[in-house]
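Removed: one protein chain of the complex. Kept in place: all other protein chains.
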Amino acid sequence: MHKGRLEAFTDGVMAIILTIMVLEMKVPHGETLSALLPLWPVFLSYILSFIYVGTYWTNHHHLLQASERVTGGVLMANLNLLFWLSLLPFSTGWMGENHFAQAPVALYGLNLMLSAVAYYILQSVVTSAHRDHSLFREALGRDLKGKGSLVAYTLGTLLALLGYPLAGFGVLVAVALMWLVPDRRMEQVMDRRGR
Amino acid sequence: MHKGRLEAFTDGVMAIILTIMVLEMKVPHGETLSALLPLWPVFLSYILSFIYVGTYWTNHHHLLQASERVTGGVLMANLNLLFWLSLLPFSTGWMGENHFAQAPVALYGLNLMLSAVAYYILQSVVTSAHRDHSLFREALGRDLKGKGSLVAYTLGTLLALLGYPLAGFGVLVAVALMWLVPDRRMEQVMDRRGR
Amino acid sequence: MHKGRLEAFTDGVMAIILTIMVLEMKVPHGETLSALLPLWPVFLSYILSFIYVGTYWTNHHHLLQASERVTGGVLMANLNLLFWLSLLPFSTGWMGENHFAQAPVALYGLNLMLSAVAYYILQSVVTSAHRDHSLFREALGRDLKGKGSLVAYTLGTLLALLGYPLAGFGVLVAVALMWLVPDRRMEQVMDRRGR
Partner (left out) sequence: MHKGRLEAFTDGVMAIILTIMVLEMKVPHGETLSALLPLWPVFLSYILSFIYVGTYWTNHHHLLQASERVTGGVLMANLNLLFWLSLLPFSTGWMGENHFAQAPVALYGLNLMLSAVAYYILQSVVTSAHRDHSLFREALGRDLKGKGSLVAYTLGTLLALLGYPLAGFGVLVAVALMWLVPDRRMEQVMDRRGR
């Protein structure tokens, strides 16, 4: 019950973040296909952020699925994650409208980095609320994918700051594509539990 | 439980798509009824897209209702569907503001076509997660309505591209009207199961 | 389960309608209290529509609470209601920005009238899906409040059309205030059933 409402609120916020990002793609005034062309950087940024928010939703789903207790700390850590994700429409829009320039790509990378840190904190708080369940911890395991992403976000941000925004953007695209391969860790916990 | 959250997230995204489309109907500055007149193409486009999103919601409802397992692949296929539907406010707005001109109608038809493909993929993934339940497959049956719509979206898009945007638009309107007749396939499965 | 998803989708759409209406109140550029003054008609319109949408949500809640079956027809009738309610942010904004002028008040009254008709249809469809439960029908009873509102919306619209927009607006305000007194019909059915 407790958990259900946390999930519903998170679903609501994530659904709105996904959907208002598309509002940054302003309807062009011309009626020809060529009027659409200038929108490609905004559209590409939208696709990227859609993959990221979709990935966060999927991972959040699996994390909460496997968890059993929701404490006050979990509520806080979850709101913290939603805060950073709520800034994505802004940083996505800025990056797209400036054609992947230096500062916007760096800000976008920083936004992804801070969201990843917030997710890492949430994961830790959920895990520590399950101190007795070594199975849960074991399942999260070394979390190579999560830790690798954090390193890659930092790398992408630094590349942009050092004057290579397109290389930095490339790194951020690569991480998104990696996450499109679904994560089976949590599903395995569920299976072992026989649910 | 699993299924519940997938449904809730999908409901959220579809509810927002429906509602932000109305924001494309900008409040006119004049205070007379004649100030409303120029809005009719935007309003007509809104009605059409409302029917489409409402139809997707109803069909999604029936599909998930009949299904029992949600796998990682189902989550992915569902996000893919939501991505294409999330572009509808954009293509609807562009079509309405350009009075059903050639390129906007073609883009709108393409958007519907790709959404239908995404729904078809989702349906296949849900079905394959039920490999043992021949009842489920049987119920989907030949899916004449779904396959016919896909052909019609392609036709509508082609008509617009070939220089007959109003004929293409007419085809897209006809498909929407056809879907207003409710789909009873899934309800029949439920009934046969005695639920 | 069936019912749950219908409720969730309806809640989502109504929550968004409520909240995007406030976006019509554009943040003024001045920093003095006098910069807020010109906003009063928009604010007043917002309060009125908030009461109406809140009332629809409460009545919908009671109606679905008392119902047991959701058919394809109920889904359709519900989408129809949501369509008319989704136009409220537009008609509210037009009325507020034009200081309760003739055409905008008439359109607002018409919007309320069509929403009420849609709710009446939904109520009938839900009732007919419960053909055996005379208790349900009996509880809805003569529905004086609902029928009276429909008459009042028509009256308000006509008054505006005939050149008395403020009188028409007054009627619409009066109906909203009447609905603030909670409706106990449905709660009584539940009590009688001993739930």
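For this structure, a couple of remarks:
First chain written, first letter: the chains are A, B and C, and each begins at residue 1.
Assume a residue touches a chain if its C-beta (ideal position, glycine included) is under 8 Å from a C-beta of that chain, and two chains touch if they have at least 3 such contacts.
The structure presented is a predicted model; accordingly, all values stated were derived computationally and were not measured.
Remark: the omitted chain is touched by one listed residue; of C:Thr58, C:Thr71 or C:Thr127 this is C:Thr58. One chain of the complex is left out; on chain A, the residues touching it are 1-2, 4-6, 8-9, 12-13, 15-17, 20, 23-24, 72-73, 75-76, 79, 82-83, 86-87, 89-90, 93-94, 97-98, 101-104, 107. Within the entire complex, the positions of chain C that touch the omitted partner chain are 4, 7-8, 11-12, 14-16, 18-20, 22-23, 25, 27-29, 31-33, 35-36, 47, 50, 54, 57-58, 61, 65, 180, 182-184, 187.
Quick note on the criterion: only the chains that are shown with their structure count from here on.
Think of the whole protein's Cα atoms as having one middle point; the chain whose own Cα middle lies nearest to it is B. Between chain A and chain C the centroid-to-centroid distance comes to 37 Å (mean Cα coordinates, whole Å).
Each of the following residues of chain C touches two or more other chains: 12.
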